[in-house]
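Complex shown without one protein chain; remaining protein chains in place.
And then subunit A:
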Amino acid sequence: MTTLTAKDKDAVRTFWAKVSGKEEDIGTDAVARMLAVYPQTKTYFAHWKDLSPSSPSARKHGVTVMKGVADAVSKIDDLKGGLLTLSELHAFTLRVDPANFKILSHCLLVVLSIMFPNDFTPEAHVALDKFLAAVALALAEKYR
């Protein structure tokens, strides 16, 4: 995968500034969509009492995931180093198949498209797609 150019990073930071304050809504919607559109992802949450997309557990998880993404934005200049602990968590404890990172990224982009139809231009889209791919790569760093 490609490295993020200065232009990409600028685009991500600019867009993220617009998103400020709505992170929770974005996260909960993205996780809810993931569970609805890709039911196989529910296999990771068998320990939840309620697996419906609108359950409190799903909402809480959306917030958690989004905090991670926001953190990644702040560490955009060194994703591998900055996300080391999270990578170890996903590799050794959660053991989420990395294919699912792509799935969640897609759902995030759909939510951004709905919530920010004018700001989520094709240019913003490509920068964010690259960024999320880079985050996924950093998260998979410790897998093997």
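In the analysis below, a residue touches a chain if its C-beta (ideal position, glycine included) is under 8 Å from a C-beta of that chain, and two chains touch if they have at least 3 such contacts; residues count from 1.
Assume contacts and distances are computed from a predicted model.
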| item | value |
| --- | --- |
| Omitted chain (choose from "Hemoglobin beta embryonic-1.1", "Transcription factor IIIB 50 kDa subunit", "3-ketodihydrosphingosine reductase" or "Myotubularin-related protein 9") - UniProt protein name | "Hemoglobin beta embryonic-1.1" |
| Subunit A residues that touch the omitted chain in the full complex | 32-33, 35-37, 53, 106, 109-110, 113-114, 117, 120-123, 125-126, 129 |
